[in-house]
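Note that this complex is displayed minus one protein chain, with the remaining chains in position.
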Amino acid sequence: MNLSVKIGDLALKNPVMTASGTFGYGEEYAEFVDLSLLGAIVTKGLSLKPREGNPPPRIVETPAGMLNAIGLQNIGVERFIEEKLPFLEQFDVPVIANFFGDSIDEFVGAAERLSRADGIDGLEMNISCPNKQAGWLVFGTDPEVTFEVVSAVRRVTDLTLIVKLSPNVTDIAQMARVAEDAGADAVSLINTVTGMAIDINTRRPKLANVTGGLSGPAIKPIGVRMVWEVFKAVGIPVIGSGGIMSGEDAVEYMLAGAAAVAVGTANFVTPTATTDIITGIRDYMAAHGIGDISTIKGGLLWEREDL
Amino acid sequence: MNLSVKIGDLALKNPVMTASGTFGYGEEYAEFVDLSLLGAIVTKGLSLKPREGNPPPRIVETPAGMLNAIGLQNIGVERFIEEKLPFLEQFDVPVIANFFGDSIDEFVGAAERLSRADGIDGLEMNISCPNKQAGWLVFGTDPEVTFEVVSAVRRVTDLTLIVKLSPNVTDIAQMARVAEDAGADAVSLINTVTGMAIDINTRRPKLANVTGGLSGPAIKPIGVRMVWEVFKAVGIPVIGSGGIMSGEDAVEYMLAGAAAVAVGTANFVTPTATTDIITGIRDYMAAHGIGDISTIKGGLLWEREDL
Amino acid sequence: MSRFFQAEVTGNVLLSRTHNILKITPLQPHTMPYPGQFYLLRVSGTLDPLLRRPLSILRWDEDGLEFLIRLKGRGTLLLRNMKPGERIDLLGPLGNGYPEPVDGETPILVAGGVGIASVYPLIERFRPEVRLFYGAVSAGDLYLVDEIRGLTRNLHVSTDDGSMGFRGNAVERLTAYLDGSSVPSPVVYACGPEGMTKSLLGMLRRRGIPGHVSLEERMACGVGACLGCVVETVRGYRRVCKEGPVFDAREIAV
Partner (left out) sequence: MSRFFQAEVTGNVLLSRTHNILKITPLQPHTMPYPGQFYLLRVSGTLDPLLRRPLSILRWDEDGLEFLIRLKGRGTLLLRNMKPGERIDLLGPLGNGYPEPVDGETPILVAGGVGIASVYPLIERFRPEVRLFYGAVSAGDLYLVDEIRGLTRNLHVSTDDGSMGFRGNAVERLTAYLDGSSVPSPVVYACGPEGMTKSLLGMLRRRGIPGHVSLEERMACGVGACLGCVVETVRGYRRVCKEGPVFDAREIAV
């Protein structure tokens, strides 16, 4: 049974990666999961300088999902490389550093520094973050800004470059094409959907930040749809995420076009979610006589002409 | 206790309306709910000519939600006026006719015909429907087309005109402003979020139409966020919907800025959902000493300056 | 009388690893069903699973209602695990049910698998001599056989693997039966899986035999409001929950 997949130059043993921000720097889950069994580890989002993040409360449960407004708290690229990377190097698993900035310069600075470090195998840039220059606008909702920031990062790194797309857009396929044109080796989607919740007794937002990102099973239908739209639009691999809780969910994303998947909120529900999902994918392959997982990519059968 | 609210020229006894497409033409639920108790009844979406709709399967359950791809099946404005409206006229409840078209002419034609009928108190135009001229594009995702179609309808009707917005856009506040500028008396949101589900055993989409609209509690955080964004952006009333299951959920939408709410998927789970929600709102008002429901509109307390 | 009522689970008999019979007692006044109608059951108090599940009425009396349930997914698992004393709410009876035979017609019942639940009330209605063709995959998948034998002596069992009765499906058995005996003005009442229904419809059409067939489709509202449960008929899309679940065999598009 062959579960290996390729994302750009990166060869993964299997298509199951961790979703950024839900698996810490890897060490937090090392007690529950043999990290060497994973397709890849994607780190918490890193910025050039450490970030404090948002005040609490930062999370709230919602129907079949959760909202988070962590505010991209992280220890910064420098400390990550010094304090966290050595631990990950013990394991036979590709490390993908997720990073962001609130200006193009910060994106480029972080990418440069991460590319110089030993032991980082790929970069995932999170463009669902506010753009300081443009005020409230988010990088990943404007095609021109997306092109500019991805191109700028592409120029400074030879590592496999994944662009993580925001679902809060009218046309996700267009954003994916822009990322591809700007030199991305892969796209990853979906990031969280912006949402909000109010405590009706206090009349205050349940998150100190007022709005936050919705993740978990609630958003799976949105993620699967967007992966399918993007799969039809680009030639580069697609990494699917959003509500993947089981091997079946992972297979659903792959049939929609994902070459690999990222598991996020499920880790909180079941700390062994990632390896359970790998087992689930194997079970599906065995039950359906599938020898090579890549053969199911985009294997959705459909025929309506007007789609 | 005063629960009455105004939407344009329309005075509603209370802020609870039915969401289009989830309450049929009213008669289907008349056995479970005294229709005269409702704030308003919004009909299934109507078009100038009857529509067959999509082939089955048309619905699929998802985590805390459901996808539907009914394909706007309806009996057409003419038969609605002849066969369904007389039944509704027995009740002391405003009737809002939801309608759509796949061209501007069809929108205008339907609005004209509905405006001439006796017993229709308001119109809700659903612009989350595909635009025949523009192929795959949906009316409600393009600001210019939205302006054009809303203005055209405005010119032919004096009824209270509500524009129902699609959540599948980057900037819902912009779309709401466009609707307001084009003459809408109110906006209604959110319509369903586009999603999809795949049967991994057959590899076929679970909906014959491949994609469908996600509704139910899963999308509530998205709806509340969008209502809040729109409330801050426009002067006209906002009708909130998306996953409202209880009086508490309705109050949450009103604190976010909704003047009234529409109850959709909840009707399927509990046929008495609408009146249960009215009771729930009363309970909340009693518990919090609120005499007039309009006073809580947009009553969210928040202070972060950068929002 | 109401079609939306609370009930208490008063019994839950596990017949096998896949089937159970759930008995409930309404706690409120409720409308009595007739054969072929169904109910929508709420399977959990939480928001997931969200939608109600449709189940045919198997048996009923003054004290309560019974459903025969085949384990399919999450919803039927929750129903299987219900314990006496738990509360549940129901919407129903829904749909049209089976019509009476017209004068001189001889009813013939056909059930495939858990389709027996829908057809069972007709055995009681038409007993003691009604013909029933009841098929399943294997002997272990046939339920209520003893009860049925107590209601009619004219039971024709078939199994795909031949482990009980005729080897083959209920439609093949019925075809052989019709070839070998003469039934005056037969009219078929049937409920079973899609494959069975299709071959049955073909057979009825070829022989010009009228029939009433119960269909399944995914449902949300159960009351005709959402237009979610349509099937294609010669008169366009029709709602299984409202114009069905029982359709005239000639109406169903093939």
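So that you can tell them apart, the chains are marked A, B and C in the order they are listed, and the count of residues begins at 1 in each.
The criterion applied here is as follows: a contact is a pair of C-beta atoms (placed from the backbone, for glycine too) under 8 Å apart; a residue touches a chain by one contact, two chains touch by 3 or more.
What you are looking at is a predicted structure, and each value in this text was computed from that prediction instead of being measured.
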item	value
In the full complex, displayed partners of the excluded chain	A, B, C
Sole residue of A:3, A:64 or A:93 that reaches the chain not shown, by the stated touch rule	A:64
Option touching the unshown chain, where A:13, A:44 or A:84 are the choices	A:44
Omitted-chain contact residue, chosen from C:74, C:153, C:167 or C:207	C:74
Contacts of chain B with the absent chain, listed as residue ranges	63-64, 217
Interface with the undisplayed chain - residues on chain C	44, 46-49, 74
Residues from chain A at the interface with the omitted partner, ascending	21-24, 28-29, 31-32, 44, 52-53, 55-61, 63-66, 68, 70, 73, 216-217, 245, 265, 267-269, 271-272
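One rule holds for everything that comes next: only the chains that are shown with their structure count from here on.
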item	value
Graph class of chain-chain contacts, one of line, ring, star, complete, other	complete
Chain nearest the overall Cα centroid	B
Longest centre-to-centre distance from chain C, chain (CA-based)	A
Pair of chains whose C-beta contact count is the highest in the structure	A-B
Gap in Å, rounded to a whole number, between the CA centres of chain C and chain B	36
Separation of chain A from chain C, taking each centre as the mean of its C-alpha atoms, in whole Å	46
Residues within chain C bordering two or more other chains	47-48
Multi-partner residues of chain B (at least 2 other chains)	63-65, 216-217
